[in-house]
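The other protein chains are all here in position, but one chain of the complex has been omitted.
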């Protein structure tokens, strides 16, 4: 028997494998493929205080070993989430992490407060890859000052474990992680999608209506692993790693680079039972290598 | 008949397709596969004033639809390049772009001067994705102040067309391109490789000796196209686009996004005649779409 | 009985002009699909192409699921070149289905859109007034079978190489709209490229005709989780993979 349980701040997870926000809905769709209580945690689709319609189609395009998406953060809003989705999630033996975002600091705070008060949410993950509409459309996650302001405000608004989800579209992700840590985040998660685009040469238009989209999938994995490694050198708080994880080997790369837990995103689309296979694959790896506890290999990269 | 010739500042190219630095040696290796005089230009392996040994092996690793390399800028140095490689290149009807770099501003300037004086080099491409060893290892290409300093110094040292090759590892590549333009660059080229890593879970070591490497190949293409589009919005000088170009369609994506020319890198390894196929593929595209001049579609993305 | 399973190629035929008829033998018990539902298919073992691709169920016979598709890009090329015995990944059946026609009905297929309607006319044989259109004769497939399953088959090609000349939507709308048409009042089921469905909408809307269309959008998950496959409904975006692929024509903003 090996120990798979890990801690993200004071949040204890039975194993280090969660599903990434926006790729797993609110858990319903994949419940028929496996018992989602076996997950380390579920991270739900990004929520905003006010529901959002999202972007016009086409919203996705495939790229070599990756995909672009510009869903536009379509979601039912915090209130309907609490009323319609949370009651079922509460009945499960499953850690629920609510991913949320806002158009302004006020919206971030309102969403965080409502989710904190809801009961049944075990941790908050704030997506800061959104522009601040009230302050010149500066993206919170790519500007250290904007980030400091919004993380500080949310930190005051919740006593739940707070995970800040970092944008990879930055020069120095280690520095951005440090800002999150300094503002009181309990953990950071990374990476969100990398901004990309692809063009239909026939029509000379972008293949997605929003022009640019977020790149995810195996194509970005080497970038994500490098960023986790950099963040691991710059902060003490736990890291949740993601970006192109398809197999247990991929998940282990992130763990060895410094992640205490991992999120499985795009892989769910390709293999609906990917998350479960990754959990058992990690277990086999530990057994094979005679490692009793997953925590022994977190950040164990030899250089 | 369609017109394929484009201008990069005052440098006229017979067609917009060149080979990317570090992927085509000094032209010899691929000469046996096709007539390299058919290229728009050749960009030679990065040169430094002092020869460099490069990194220990393993230097490359494959990733999904991409590859990591950490060659460590191994090169024979500017003097041997001028003495041993340039004489042959001078005999060809081919535009030669010398890619160069340095460990310090002084080294950049020395290399630029020597290459300018050599005769036979038609333009310089400065690779600024290198750390300044004399000033705290700040990477020139990711810090606008360091970049301003080095580009200004090189600009004074050469009257050849000067292309600044941008690093993609930045928050705002449009802003970095603007700095290059303001310092007198005649063009920018992008993207250089994106820093990444991948880990052998058996040994818990990086698969490349240098730990991190540069990601290239189709995996990064959506990121590169997006960056070309952003740079096109922020500068007036011509753009040379690259990053995962494998086919004429890929090259056209960059051109439509704003590139006046493109560089073919990793594709050479997979298909030694890729560059030639791309030139004729662009020609066919123009014929098919009734476009008389390639210049008509540069930056023609409809949004 | 999971909707994610492996299946083995039990047959693969290239019909005329790049259209492939692929039969699969599921390796596990499977849920029986309804006409209009679809599956996500993918050859195993490589991340390029990355995503599974959606294909309508074409037919089910002797525990074989079959699909009819046109070779367009990477994934369809790979699927069409698989050999008997090779194993692929399958998710399905997915999405809603064509509502049961209470009576005779009109079916309108544009090009390979026939794939999705075939299963419907198989199930309700000899009840379909079938309009089948394509650019040219070469794109029409399985005419014998369709004509034996339909009550009536009208073929339309744009270049007049087979059947009537013109576009299938006009042929069908004209037939419905003539006074005292036998087709008047019958429900219409349509599948084909988006411009064709749009044209059908502009001809039939406001005429009190019940019309169901099967839509296409790029898909990532196929199960409703990613919100990637939406189309504009009257008040909100609708997921083609979950609320669709079959929509009542008046649910959609054209």
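Letters A, B and C mark the chains as written, and numbering starts fresh at 1 in each.
Following the convention adopted for this analysis, contacts are C-beta pairs under 8 Å (C-beta built on N, C-alpha and C of every residue); 3 or more make two chains touch, one makes a residue touch a chain.
The structure displayed is predicted, hence computed values, not measured ones.
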Inset, instruction - List the displayed chains that the omitted chain touches in the full complex. - result: A, B, C
Inset, instruction - With the full complex in mind, choose from B:64, B:222 or B:281 the residue touching the hidden chain. - result: B:64
Inset, instruction - Based on the whole complex, identify which of B:50, B:83 or B:270 touches the chain you can't see. - result: B:270
Legend entry - Residue of B:16, B:141, B:196 or B:218 touching the missing chain in the full complex: B:218
Inset, instruction - Name every residue on chain A in touch with the hidden partner chain. - result: 64-65, 218
Inset, instruction - May I ask you to list the residues on chain C that touch the chain which is not drawn? - result: 45-49, 74, 77-78, 83
Legend entry - Touch list for chain B against the chain that is not drawn: 22-25, 29-30, 32-33, 45, 53-54, 56-62, 64-67, 69, 71, 74, 217-219, 246, 266, 268-273
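Keep this in mind: only the chains that are shown with their structure count from here on.
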Legend entry - Centrality ranking, top chain (CA atoms only): A
Legend entry - chain A and chain C, separation of their C-alpha mean positions in angstrom: 36
Legend entry - Between chain C and chain B, distance of the C-alpha-averaged centres to the nearest whole Å: 47
Legend entry - Where chain C touches two or more other chains at once, by residue number: 47-48
Inset, instruction - For chain A, write out the residues touching at least two other chains, lowest number first. - result: 64-66, 217-219
